[in-house]
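Excluded from the complex is one protein chain; the other protein chains are retained at their positions.
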Amino acid sequence: MLYLELLFQGIVQGSIYALIALGLTLVYGLLRILHVAHAALFTLGGYIGVIVTNQTGSLALAILAAMIVVGLVGVAMYKLAYEPLLSKPPFIALIASIALFIAAEELFRIIFGPYGLSYENPPLQGGFEIISGFFLKYGEALVIILSILILSVLGWVSGYTRLGVSWRATVTDPDMARAFGVNTQHVRYLNFFIGSALAAVAGVLVALLNNLVEPTMGSVPSYKALAIIVLGGLGSIRGTLLASMILGVIESFGTIYIGHLLDRDALAFGFLIVVLMFRPQGLLGTR
Amino acid sequence: MAYEITLLTTMAISVLFALSLNFITGFCGQISLGHAAFMGVGAYTAATMMKASISLLFVIPVAAVFAGVLGLLVGFASLRVRHDFLAITTMGVVFLFVGVVRQQEFLGGEIGISGIQQSVLGRTGFMLLCVVLAGVFAGFSLLVKRSWLGFVFDSIADNEDVSQVLGIDVAKYKLFAFVVGTATAGTAGALYAQHYRFVGPDSFGFVESISVLAMVVVGGIGSVWGVMFAAAVLSVLPLLIQFVDDYKILVYSALLFSMMRFSPDGLAGIVQRLLNRVRNR
Partner (left out) sequence: MKPVLEVKNVTVRFGGVTAVDDASLTMQGGDLIGFVGPNGAGKTTLMRVITGIVRPHEGSVWLEGKDLTKLATNQRIRAGLALAQQIVQPLRKMSLLENVALACGFSKTANPFKALKSFDKSAEKATARELLRRVGLQDVVDAEPSKLPLGYLKRLEVARALALKPKLLLLDEPLAGLNQSEASSLADLIKTLNQDGLSILLIEHNLREVLRICPQVYVQDLGKSLAFGNSNEIMNQPEVIKAYLGES
């Protein structure tokens, strides 16, 4: 029974990791930027989710609002912060991104206060019994369902639509894509919009599970998501999904069984380093 | 006077620490997001020994060796990965370090090690030691830049594959840079332990690794004078901008971002451009 519970916890955590890390992979695949400030968009999503839910009482509306606003902020971030740095060495954009992230955390603290916000009437409380003695919270079920739904839609869009083809062409060879009439600039905007909107969904969901958003809620995802996309093989979407799930499950079991030796983060990074020593290109990366 | 001595000691330790990262990242082109781990190894080694009443002057070289040995190990691991993979691997090293230290009772666990005695040098003497060590390493860095070693580092930072084709044993040079840089970080760590008379797992984490990288980048990656200046100023900046109290981290991060956005080659780049303008007049 404990195994099953740990496994489900791992899958829930893994789904959240996946939603966050996927946007990061999209950005990396296209622009080769390690976009740390992505985690700030995740936090922003959480704040918008709580505020809109408290104002309107509708969680669905909150998720939608968070996706749109955060998506637009993501595009603005690309336009103002990253675009001018694309020709510079990669660590320049990385440090700029870290600075952006720290500044955003401070802004959240200054604007919304240091203690965070909660739902006034937390939606989706309680849970249901899957098998006797084993409960899954409604919130956790929503996390898993929404992740599967969103990822399926994305998979379908990238595989079977004109938009998806343009996107993949731009990732593979921007010059060639441009020659075939793809507006690569629009693809980049869209890329940031979608990636940021996914982070926003994750933010709302995490806020729901913890019934709390606080300024520092993005600190762990800021570096953990980087570890995940590197583990998956930088830019590989399937690799990112795989790595998210593996890490979610490993952390969930690891903290119980070897938590006295290594804390959660050390566990994740220890696993990352071991994998990279054997596969320097990540789990599903190509060289 | 006591305040000035504290300030100057803080600056000197930061300068030494930043120059040690500059050796790896600025000279040899190997990015590190986990450099604080090596300072941590030095600091913990020194703290443990000083608690056993061993003299600071003996403690410093031991701390350097411990950090350098770990640096060699991490260096070997780093040979397998490049660029962004290297960045995240080094980031992993600092999380592993903190994670392991937290769980070790003999290292004080979460609480850390406090109550380290002051050395026989006294405050002023210790400050002088820090300044001298930072100065010596700065001199060494300048010497390396002028030598063929600096020339080879430039080529490795530029393009490893080409360096191989020019007959350069890239692995050997990278390991050299790693060992020198991490041993020096260990030295800075020993000084840190003596200066604050306390070490804890939170003093050498990811945030500290980013701060020191920020010093290097703001100064101008690879520029010895730029990095020294940036480290000296940034290490005491939080104290200097007390007047904006609640907004000080915001100001700090905004400065860092603006620097990357408008002058990615750092202060050294700005000075260089100003000089060129004056010369061309």
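By written order: A and B. Residues from 1 in each chain.
We take it that a residue touches a chain if its C-beta (ideal position, glycine included) is under 8 Å from a C-beta of that chain, and two chains touch if they have at least 3 such contacts.
Just so it is clear, the structure is predicted and the values come from calculations on it, not from any experiment.
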item	value
Visible chains that the absent chain touches, using the contact criterion stated earlier	B
Hidden-chain contact residue, picked from the options B:E4, B:D161 or B:D246	B:D161
Of B:F66, B:F176, B:F206 or B:F257, the residue in touch with the unshown chain	B:F176
Residue, one of B:F58, B:F151 or B:Y247, that touches the chain absent here	B:F151
Chain B residues touching the omitted chain (full complex)	144, 146-149, 151-152, 154-155, 158-159, 161-170, 172-173, 176
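Heads up, the rule we're going with is that only the chains that are shown with their structure count from here on.
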item	value
Centre distance in Å when chain A and chain B are each reduced to the mean of their C-alpha atoms	31
Chain A contact footprint on chain B (complex, rising order)	31, 77, 80-85, 87-89, 91-93, 95-96, 98-100, 102-103, 206, 210, 213-214, 217, 246-247, 249-250, 252-254, 256-257, 260-261, 264
Chain B-touching residues of chain A, taken from the complex the two chains share	28, 32, 34, 81, 84-85, 88-96, 98-100, 102-103, 106-107, 110, 223, 226-227, 230, 234, 260-263, 265-270, 272-273, 276-277, 280-282
